[in-house]
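So that we are looking at the same thing, I have put the structure below in structure tokens.
Every protein chain except one is present and positioned as in the full complex.
We just call them A, B, C, D and E in the order they show up, numbering each chain from 1.
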Amino acid sequence: MADSRLLFLNENSRTFAGFNRPASPFVIVGLPMDTTSSFRPGSRFAPSVIRDTAQYIEFYSIRSGVDMGEIGFNDVGDVVLHPSNNEENVRRISEVVSYFAEKGKVVVGIGGEHTVTIGTTRGIRPDCLVSVDAHLDLRDDYMGYKYDHACVMRRISEYGVKIIEIGTRAVSREEIEYANEKGISYFTPKQVRLLGVREVAQKIITALKECNKVYITYDMDGIDPSYAPGVATPEPEGLDPTTVLDIMSLIIDKRVIGFDVVEVSPPFDPSGVTSVLAAKIILETASMVWKARQQS
Amino acid sequence: MADSRLLFLNENSRTFAGFNRPASPFVIVGLPMDTTSSFRPGSRFAPSVIRDTAQYIEFYSIRSGVDMGEIGFNDVGDVVLHPSNNEENVRRISEVVSYFAEKGKVVVGIGGEHTVTIGTTRGIRPDCLVSVDAHLDLRDDYMGYKYDHACVMRRISEYGVKIIEIGTRAVSREEIEYANEKGISYFTPKQVRLLGVREVAQKIITALKECNKVYITYDMDGIDPSYAPGVATPEPEGLDPTTVLDIMSLIIDKRVIGFDVVEVSPPFDPSGVTSVLAAKIILETASMVWKARQQS
Amino acid sequence: MADSRLLFLNENSRTFAGFNRPASPFVIVGLPMDTTSSFRPGSRFAPSVIRDTAQYIEFYSIRSGVDMGEIGFNDVGDVVLHPSNNEENVRRISEVVSYFAEKGKVVVGIGGEHTVTIGTTRGIRPDCLVSVDAHLDLRDDYMGYKYDHACVMRRISEYGVKIIEIGTRAVSREEIEYANEKGISYFTPKQVRLLGVREVAQKIITALKECNKVYITYDMDGIDPSYAPGVATPEPEGLDPTTVLDIMSLIIDKRVIGFDVVEVSPPFDPSGVTSVLAAKIILETASMVWKARQQS
Amino acid sequence: MADSRLLFLNENSRTFAGFNRPASPFVIVGLPMDTTSSFRPGSRFAPSVIRDTAQYIEFYSIRSGVDMGEIGFNDVGDVVLHPSNNEENVRRISEVVSYFAEKGKVVVGIGGEHTVTIGTTRGIRPDCLVSVDAHLDLRDDYMGYKYDHACVMRRISEYGVKIIEIGTRAVSREEIEYANEKGISYFTPKQVRLLGVREVAQKIITALKECNKVYITYDMDGIDPSYAPGVATPEPEGLDPTTVLDIMSLIIDKRVIGFDVVEVSPPFDPSGVTSVLAAKIILETASMVWKARQQS
Amino acid sequence: MADSRLLFLNENSRTFAGFNRPASPFVIVGLPMDTTSSFRPGSRFAPSVIRDTAQYIEFYSIRSGVDMGEIGFNDVGDVVLHPSNNEENVRRISEVVSYFAEKGKVVVGIGGEHTVTIGTTRGIRPDCLVSVDAHLDLRDDYMGYKYDHACVMRRISEYGVKIIEIGTRAVSREEIEYANEKGISYFTPKQVRLLGVREVAQKIITALKECNKVYITYDMDGIDPSYAPGVATPEPEGLDPTTVLDIMSLIIDKRVIGFDVVEVSPPFDPSGVTSVLAAKIILETASMVWKARQQS
Partner (left out) sequence: MADSRLLFLNENSRTFAGFNRPASPFVIVGLPMDTTSSFRPGSRFAPSVIRDTAQYIEFYSIRSGVDMGEIGFNDVGDVVLHPSNNEENVRRISEVVSYFAEKGKVVVGIGGEHTVTIGTTRGIRPDCLVSVDAHLDLRDDYMGYKYDHACVMRRISEYGVKIIEIGTRAVSREEIEYANEKGISYFTPKQVRLLGVREVAQKIITALKECNKVYITYDMDGIDPSYAPGVATPEPEGLDPTTVLDIMSLIIDKRVIGFDVVEVSPPFDPSGVTSVLAAKIILETASMVWKARQQS
């Protein structure tokens, strides 16, 4: 891999569930950055812990009928990050990811804080993004800083990506106003409960109609803390994993060109179930993407 | 604050979410007492931990449309407690709380074990009380002792307060008989599921019709342990937080003159989600009370 | 107790909830074996922790109206296990358990890994078994080894016991094929949600029609990790405890001659709620068995 | 055991290292009281944890050449304590302990907070006491309360017991003045280092010359926190265990009629080494007492 | 406090041991920055945890005979830090600290990572610095970054401060060469053991002869991990606390105008003893400085 963009790729890490299949369409990239986590740091450890945890999960998905053990993953390692320059880190992530995107791979990012998604989307260049998140992440800046986990969707929105958010429940008035103004749609857990999985999925499918390349980002705090306690900013009254995955199984099609799982904080996950769930979400989402590609 | 009742108020503590607004209608009082916790002590640490945790939660409530960040709280500190004389402690709590109640403030107690509610209600003098709790707390005494967390509702009932309990599921036969005899109504989680939020709320509204001053107490073990693992006596098959808060949003009106959140035990909450939920319940309940007062 | 089968019974352990009633129909046996736990060992500590935890739970069951405090348990201690010979351990468990089964006792096993159930069923000789489990445990061998927790139901199936599984969601294709071939029925959480408690119970009752002796095994990973984080192999998207117990309350009758609770791993249960739930499941199940026996 | 003093003895606990030898001269009594622990509660769990831990330690003492496995212990259970009345608890402990003292047994108390030693000494009635402790525990009262862990030696001193303290380093001026006034000698870790084991022992032997019955109390915070992190009030710059035990091996003779180990707080001992050390100190001290009795 | 330099001072934090004495010569400043901690983040929580812990320690110092309870501290709060711009943070710390230094106060910084010392020294402007540290911190840059905890002493050295290091044992060849070249003297734990406390102190006193203003920095990893496990980068074979404090008691005189304690990481200090030791070091050092000022 002589491309200069790979200079910041440290291949020397344990691989996701022990997989090492260069031919797999799924490229795993670790993004161990947690500089701006104001409350509970530690998401830098998540890529390593989620990779280990994944090896104890069954690879066969009942939901999609796909055995990911047959397809496997190509885990290319972690992006080497600067200790405190986030703008530089976003750039590095973007560079590394663009290399694999250009090769036609489905990039699977494992964060790290949500800020990494500014980098992955800049590298992959989707035109639409579906975000599972308790927060809108639409602040213009956070304490004067623009590359913060609270500003992720604002930054991505600014370079023209259409955004749809699910699980929204911890917001400021300013974010709601910005979302309304820019046509960013969001679904609170209450709305998801009232509408049901099918109707929510239908609304998202409609919103994605015009899109050519779709990216999915799972901020694990979108899930309820009972299922995902080990996140940087747990927020009560969230979604359950089955609802999230059932919605995804209805909206994922061959246009999905990448996804990530972010904000898991292993030091606050002493029972380990948040990492297990993150690994499961990666396996299930990959199996859906695979199935969608086979069917098309 | 020269009133002699404030002698036992230690103002030297961190404030709830960093708020320090003397003019706020909401007065936060820490009640760090856990003397009688027979199983898992540590609720003495809850006032401090919940105050810290609260600063990472959004202050805007989607449920009530109120931004508590604009209203704020007046955190007056902790009641200084005797190391082992609970009757004395109940007296101290009662004294401190009565001072703020007389000033027309909505008192928000952060326990500590449930026994503190004997003190807050004695200081505030509500005529009705709604309790979220896995237990009835209607024992006459516990191992010969009358000021125990298992006897709280019995003591409060004895000085004429009407009691309604939600989330009941761990009871003795004697407590059920006492409840029936005294007309104390309770709703098991099973009943809540069968009746639904609206019908439960309607029944409580009817029961509260005659009341002039209503107090709400959240024993966090009323919530299911999946959402609130860090409590002194976790009890399976409980309520989920959304159900509890949705019921409250229907029953809260301007008669609510105080509430508390008790029984969080931080040493048994390694992921911190129980404290996050406790902080959230305080914010949501305060926003409902505020909204109710504005509308009247 | 001079029977030679009791040579491997170490009576020197704390008793379940402090009970010590030789006359009780319920015999508690600790099975502290966790040799084959590939992911998260520690279930060897579960018998001790669950026994302690049980003393803080109310003994009265609202579900069945039975007060287990009046009936009690006869906790006979732990089976002394060989440090690494699992086949020998299965034999020891079988011996000890057969002694009490012959005396007409309802044996209540507290694991330990699921492999102990090969021993308890060999000792008790049921003709039918209901298993709550995320996994089918139908592998022929695991890394060449036949007495592994991943092979439990395969071994039991091989000596002619009819098996019904609930909560199934982490499976391999081979296990599904084996289940179909041998007529082993299983219910995924999705199916349980779609059919509802009553219809699932009805299907199981039909399947059990021909049975004379029924054994129930609760692999705690059948329950969702939000309720039972502290298990050896947590698997997302599981059942909630109320659903499991409600199904059990419909299918349990006087033919139930034993049950066990396995796979709790206290080192991965820092909030302790998994042990609380295990103790609760034992109390509720025993109360249902008692009620069924009274009614017949 | 029909003596009315044993009413408050709960025999239903796990035994120390699994020992159950009624004929042993050593009687283990659990004293799970931690009501007044102002900083880090949890010593109530210590009797149970130390008993379990003890079974993994070799019973043979290289120091004294005695195999405690041959002598064993008679673990009679825990004293049942009132949830918040410490004066009553001190009375109960005193009653239970006096029963065994009268039978000529060497009482080995496992605390619990240091306050339990007021009870054990009241029951055993030594005329001299050697205390290993970071603190002097000579306060007259603590926040108005006289039965507090900070007042233990003051109370014991008041009914005429001669007191010698080792490990002293966290003191108030008032305590030093009281000690000087009453002739209570103490050795700081610095003095122990300067004098050496032999000279310290010699000074204590001289001080004990007039004594008929000697009691030893190990407040585990006397040991340095590097060896004993899991205590209620860790205090840097303490003694190492070998120094403490070497001093004891020189001063223990047949006049020792009881000893205790207190202030271990298992929730703050996640690595478990404090409980291991407490168990070791019990075994070593018992072996020294046994040896002294054999030699006399 | 209208000085513009105090804009970044957040006064809303709990105070050190509950002290609030504006007149005290000792000003406590919290510096919760841990951006560059490559291994084990979490020192951002240390100011808060150490402040709380301090209230359970005796204020009387046997070593210096001073009762810090009579002198007290003026805890002015935390410096508000930028989430990821370290150079800006160093500037903010420098500004805040310079305000109090100009008022003649002894500044006591509680870190945070060691990088904060670049800021405190820039604000206080000592001409000499004594550092307790396992590392030399003399790297020119770390991964291209100059404001890293591995470069602290290099930066401070660059603006002309004379540096003496104690506890050195984890070094690179380049750092040793730089130290030799620049005349930065250091003492390994082995050298300290060989020379003894007095001789080491004498050498430092000689080296400090020419100094007018002396600053002391305690990187807690200078202490052995047995005493201070909860640090960002534990390094075996360190100094014990008594040796460090005994050296300090010999070298501290009235020229000491500030000191700090850094690199405590509470998430890796589950037993809490590292925070206890940090609080103790602050109390002991302050008592020595006080005594030195009284004597002069």
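Criterion: a residue touches a chain if its C-beta (ideal position, glycine included) is under 8 Å from a C-beta of that chain, and two chains touch if they have at least 3 such contacts.
Note that the structure is a prediction, hence the values are computed from the model and not measured.
Interface note for the absent chain: among E:Gly77, E:Gly109, E:Pro225 or E:Pro241, the touching residue is E:Pro225. The residue from A:Arg14, A:Arg91, A:Lys146 or A:Arg193 that touches the chain not shown here is A:Arg14.
When the full complex is taken into account, the listed residue touching the unshown chain is E:Ala170, out of E:Ala170, E:Ala207, E:Leu250 or E:Ala292. One of D:Pro189, D:Gly222 or D:Pro241 touches the chain omitted from the figure, and that residue is D:Pro241.
Counting the whole complex, the residues of chain E in touch with the unshown chain are 38-40, 135, 169-173, 188-190, 224-226, 229-230, 233-237, 268-271. One chain is missing from the display, and on chain C it is touched by residues 34-36, 38, 41-42, 44, 82-86, 142-145, 147-148, 267.
Touching residues on chain D toward the chain that is not drawn are 56-58, 60, 62, 67, 224, 226-227, 241-242, 245, 270-273, 276-277, 280.
Throughout what follows, only the chains that are shown with their structure count from here on.
Any chain that touches chain C and also touches chain D is listed here: B.
Averaging C-alpha coordinates per chain and comparing to chain A, the farthest chain turns out to be D.
Per-chain CA centroids place chain B at a distance of 38 Å from chain C. Counting partner chains per residue, chain E has no residue touching two or more of them.
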